[in-house]
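Of the protein chains in this complex, one is absent; all others appear in place.
For chain A:
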Amino acid sequence: MKRVRISQQEIVFAVFAALFLSFSIFLNGFLSADNMLTLLQNVAVLGILGLAMAIVVIGRGIDLSLIAALAVPGGLVLQMVQNGHSLPASLLAAGLLAIAIGLVNGWLIAYAEVPPLFATLATGLFVAGLGQAALFQLDVVQWSDGMAGFERLGQGSILGIPTSIVMFAIACVVVFVLLRKTRWGAYIYAIGDNPFAARVTGIPSRPIIVLQYVVAALIGCFAGLVMAASVNSMPTRIFNSTLIYDVILVVVLGGIGLSGGRGGVVNVIIGTLLIGTMLNGMTILNIPYAGQNLIKGLVLLIAVITDTFLNPRNEETAQQGDI
């Protein structure tokens, strides 16, 4: 008889379903269309960042500079407009800055062969420092009149759906097409699964690695713009927060192994939904902050332990770098 194997993705989905069901039954006002939209809206930016991280993690890397790519180009747009530059010019500058961040990351990792953990840690610090020292006057860059209209990227709704959810959906489609419908996407999976075999078979692995980081930085920049539009300002200090762990959490919880080569957009959506459901339910319950962290940690542990029981590591399944 064939043993039933349940993947981590399915476990997390089950946890999500269980949470969702119990909140729906016991929590008055949870299961309303309005609250569902709020739930999604609150985690949309996290989801977009999760997509960026997913691309890199699938290619067996990690990008710790993602929050800098969110905060600094986004803040640059607001600061430049405040200083009197036009919005299109500011957006162009931000895009170029994001591409530069991605290129430096990619070059360091693919050509200089610095481990991604260290390379992106360093570039992230550098970019955040650059923003603080040279680009921004204050940590929180305020909205100015020149930005009028741009807030629609993160506020309001399109056909009744809050815009930030629409942006998350668009990002999902773009990343899905990139990963599953293009040759580059197939290369990313191949490199993540076995970088040496990928190189031997003639895949241009170095340019593809650079591409991964450039795409990730651009998506990060996009997430930053959505965030800034949604709160009418850019709190660039967010680089010092624990947001990057939440992003990694979404990716890993969703079932994209840090060993690379596995998972996709669906995993990010599942991970995002789980985090969103927990946050929303706990806010409605008015659980104090410390309690929220406790519960978050507990749910994570349950998911990881269940996975270890159902899918024990052995020589066959373990990979180098597996966490």
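We adopt the following convention: a contact is a pair of C-beta atoms (placed from the backbone, for glycine too) under 8 Å apart; a residue touches a chain by one contact, two chains touch by 3 or more; residues count from 1.
Convention: contacts and distances are computed from a predicted model.
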Its UniProt record identifies the chain omitted here, from "Dihydroorotase", "ABC transporter substrate-binding protein", "Aspartyl/glutamyl-tRNA(Asn/Gln) amidotransferase subunit C" or "Aspartate carbamoyltransferase", as "ABC transporter substrate-binding protein"
Considering the complete complex, of A:41, A:65 or A:105, the missing chain is touched by A:41
Cross-chain touch to the chain not pictured, restricted to A:22, A:240 or A:308, is A:240
The one of A:29, A:84, A:149 or A:202 in touch with the missing chain is A:29
Per the touch rule stated above, chain A touches the missing chain via residues 29, 32, 34-35, 38-39, 41-42, 45, 132, 136-140, 142, 144, 155-156, 162, 227, 230-233, 235, 237-238, 240-241, 279-280, 283-284, 286, 288-290
